[in-house]
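One chain of protein is taken out of this complex; the other chains stay put.
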Amino acid sequence: MLAAVCHGKKDLRIEELEDRALAPDEVRVSVAYGGICGSDMHYYHRGAVGDFAIREPMTLGHEISGRIAELGSDVTGLTVGSKAALDPSKPCLTCEHCKEGRSNLCSNMYFLGSAGRFPHVQGGFAQHLVLRRDQVIPVPEDTDLLRLSVAEPLSVGLHAVKRAGNLLGRKVIVTGSGPIGLLTAQSALHAGAKEVVCTDIEDAALAVAKDRIGAHGVVNVAKDPDGLKAYAGYFDVALEASGSEAALNSLFDVVKRGGRIVQLGMLPPGKASIPVNVLQSREIDLVGSFRAHDEFRLAVEMIVSGTMDVTPILSGTYPLNEANTAFELAGDRSKVVKLHLAISE
Amino acid sequence: MLAAVCHGKKDLRIEELEDRALAPDEVRVSVAYGGICGSDMHYYHRGAVGDFAIREPMTLGHEISGRIAELGSDVTGLTVGSKAALDPSKPCLTCEHCKEGRSNLCSNMYFLGSAGRFPHVQGGFAQHLVLRRDQVIPVPEDTDLLRLSVAEPLSVGLHAVKRAGNLLGRKVIVTGSGPIGLLTAQSALHAGAKEVVCTDIEDAALAVAKDRIGAHGVVNVAKDPDGLKAYAGYFDVALEASGSEAALNSLFDVVKRGGRIVQLGMLPPGKASIPVNVLQSREIDLVGSFRAHDEFRLAVEMIVSGTMDVTPILSGTYPLNEANTAFELAGDRSKVVKLHLAISE
Amino acid sequence: MLAAVCHGKKDLRIEELEDRALAPDEVRVSVAYGGICGSDMHYYHRGAVGDFAIREPMTLGHEISGRIAELGSDVTGLTVGSKAALDPSKPCLTCEHCKEGRSNLCSNMYFLGSAGRFPHVQGGFAQHLVLRRDQVIPVPEDTDLLRLSVAEPLSVGLHAVKRAGNLLGRKVIVTGSGPIGLLTAQSALHAGAKEVVCTDIEDAALAVAKDRIGAHGVVNVAKDPDGLKAYAGYFDVALEASGSEAALNSLFDVVKRGGRIVQLGMLPPGKASIPVNVLQSREIDLVGSFRAHDEFRLAVEMIVSGTMDVTPILSGTYPLNEANTAFELAGDRSKVVKLHLAISE
Partner (left out) sequence: MLAAVCHGKKDLRIEELEDRALAPDEVRVSVAYGGICGSDMHYYHRGAVGDFAIREPMTLGHEISGRIAELGSDVTGLTVGSKAALDPSKPCLTCEHCKEGRSNLCSNMYFLGSAGRFPHVQGGFAQHLVLRRDQVIPVPEDTDLLRLSVAEPLSVGLHAVKRAGNLLGRKVIVTGSGPIGLLTAQSALHAGAKEVVCTDIEDAALAVAKDRIGAHGVVNVAKDPDGLKAYAGYFDVALEASGSEAALNSLFDVVKRGGRIVQLGMLPPGKASIPVNVLQSREIDLVGSFRAHDEFRLAVEMIVSGTMDVTPILSGTYPLNEANTAFELAGDRSKVVKLHLAISE
């Protein structure tokens, strides 16, 4: 079977790999679509994400959907041939964090396509993939598998919104309108936020936020550096999805006393300078948000039921053997929100 | 009546001031004791606290206790001559924050001895003081008024502990063992923390933490810079009471994933550099804690009932007319935790 | 000025009353519309609500909107002639509950048209009404005052939803599809509930739930007593809006372990029999919800912005002098959701 394997910086190869045998509680799936994520692009362009460098060939990809191909001997409740959502997280279920209901913080996580541990966890841009049974969620046959592959990034947005607390009637700002920022803004609107304002430095992204997502306001902070001045002390909640130190700093002016900033964008390694004295004297909460937990299942349900329209972030699909082209184009934010690889379908 | 009035940097004068008339809902008290706080010392040594500079003569002091001297025409439920705890906070009760139950964040707060607004709010190092009725809490006649004056700093520690969430069975680190840090550590122990470790750069302070407060461990981070290495990913909760950027940074190594850092120490104006990427990927909460809310009343009850022994932080008392001497000595952390002024008793 | 004054059971009179003088912080309003609430109908039909009997003539009504007519000497920020939402709650702001941010539980509440204290608090079915300044929320001139009068019952639904916790992605049942139940179901949908099922014993009410509100499912528990059997252990959250002991009991079968039941419907005085052993062993939360707090302001904003369409509960309007007719018709649930009195407009 074929896979898109990263051997290091700018070295992505479509290679033939061997299938491996199934353990009793595992399932083999054939992957239909794979969304190209910011972390995939970091591996491609830099050979690393944050401090995690590629030290052996690694198949990329963790935003995937597919069909069930083979069942381990103990697996029940699944049908070969069925469409399925595929959860890239395999937590240990037994560590302190798993037992507290925060398995996204698992001390012994296997997350698809990640060099965070060695040997690396091979990813999902591959025709076949082996998952633990609980990573495979069957869906109805009329589910669109391309949309379904958005469940993972949507789950990240939903998780950030859960970390923000109850948003019913709240005023919310989302900094960064890439795929995650947009899905986060949609999630905030869905959670009953009274007003959602999105920022970015690219007009094309903000047009999606405004016209497709329904943001109440948008600000291009590159073209209009004073665009947030009108919002001094205005927002109850901020969702920082850009990973930009400047964006994070801007939030301390626009979030009200007692407000909450959720940092879900990944900043570069090292430190960031922020006004901690303001955080202290205004009792602002700054809380991290990392991947997702049971929000993956919710994201699947929302996509299957049509409750959440994820088409605004779909910008095009390339066959697996054109993965290099797709990776080169995926970063042009003036034209692209998110690109996908069509793998088995 | 006499008061300790700050006219600017190193210019503290004992002056004769006029009593003012009472509004119907006000109470005149005679102040018995006043504790010298870090912010009082900043006004004394720099003529400012953070960005708030003294722009007109201002009586210092907000950690006070006393006796009821005169009642406004509408005041009921109080007796002239009774001992009383004196709350330095006078929130508006009607702003958004007050109505949400977070009056310490009041948009229109009058806090004793603060240059945060102009005209400044005159403080409590004065023989007489006028307060709103709800700032005056009567206490039994056998209450020790010196100890009672510790209610305000104790309330700050209790508030930080409330901001930390339920501490029952939690492992807690407190950075900074000045008066606030010590009272915070005591509050954490009282709240059922399983283990409390205190840090400082002064052995005398740590000796109080260890021998008087009952901290399970102490670390002098000046003498033993690697002293926290044994605690990697160990603590559930950190209470940062030093206002030191270095101390705050050290906490990201010793707090576990999903843990919580409460910043109650006041940092200098400007920014502090912290590893926000770690906060994000480990879902750490960094939350501010500012003064106190209904914890003032709790602090009074704890002191009156003897539940909380505040004597470990009492280092000596000077008469009001020796205020300058007291202010000079108050900063010697090798000998002093907190000094008090004896004003009317 | 004219008012609808209840003198006891079935004794509602349109009477001429005197205007009273304004205190400095008060505002006189002319009332435009008043919605007839279940409690108004209890006063009309029984001369009492629960244990609170009418002991002196009392103007009914608390779901009102109007225009500002006159300002007390200290009032700023309001304009005579402006349209305004009118909050029926006047909490004391200083009791323990107000200071904790739960002013709906105020120990010294004045709530319009309530015999809960004596002298009774006169209500809003009157051409003129005097309110404290913070009860008056100005709205734009293009606001529909009939819809605006729904802010109070909507606030009750929003408050119940807040008491339910974060509903994003949750499965919710609402028992009772009267005006409050319907507005609660709408609020739950708005808060991101994944599925909302409504029950009632009247098909007309369920038709509104299904066709106007967008409930995912409806069950007529009178006609189909087994209609909830398909939902065993299914719902995360239940909102009990009927005040029926039978409805409350049915919820212990359909709420999952660890789930939450919010009781907002008012039960008759006395006790109700419920399976407390099930509540204990499944760790179900049963929590009360009473009136509303800052949700009134949110309800106003939602109506003004059109975010929440309250027209499904509007069933007709009668002039003030036909109040007796309106009260007689208001209880026919086969035809009516809620009737209004047109008072000054």
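Letters A, B and C mark the chains in the order given here, with residues in each chain numbered from 1 onward.
Following the convention adopted for this analysis, a contact is a pair of C-beta atoms (placed from the backbone, for glycine too) under 8 Å apart; a residue touches a chain by one contact, two chains touch by 3 or more.
In this text, all values refer to a predicted model and were calculated from it rather than measured experimentally.
Screening C:2, C:78, C:105 or C:342 against the full complex identifies C:105 as the residue touching the chain left out. Summary of contacts with the chain left out: across C:92, C:204 or C:286, the touching residue is C:286. The chain omitted from view is touched by exactly one of B:162, B:256, B:282 or B:340, namely B:162. When the full complex is taken into account, the listed residue touching the unshown chain is A:294, out of A:19, A:294 or A:322. The omitted chain makes contact with chain A at the following residues, 93-94, 98-103, 134, 293-294. Across the interface with the omitted chain, chain B contributes residues 158, 161-162, 165-169, 187, 190-192, 194, 295, 298, 301-302, 307.
The chain not shown here touches chain C at positions 50, 96-97, 100, 102, 104-105, 107, 163, 245, 248-249, 256-258, 263-277, 279-290.
Throughout what follows, only the chains that are shown with their structure count from here on.
The distance from the centre of chain B to the centre of chain C, with each centre set as the mean of the Cα atoms, comes to 43 Å. In chain B, 100, 102 are the positions where the chain touches two or more neighbouring chains simultaneously.
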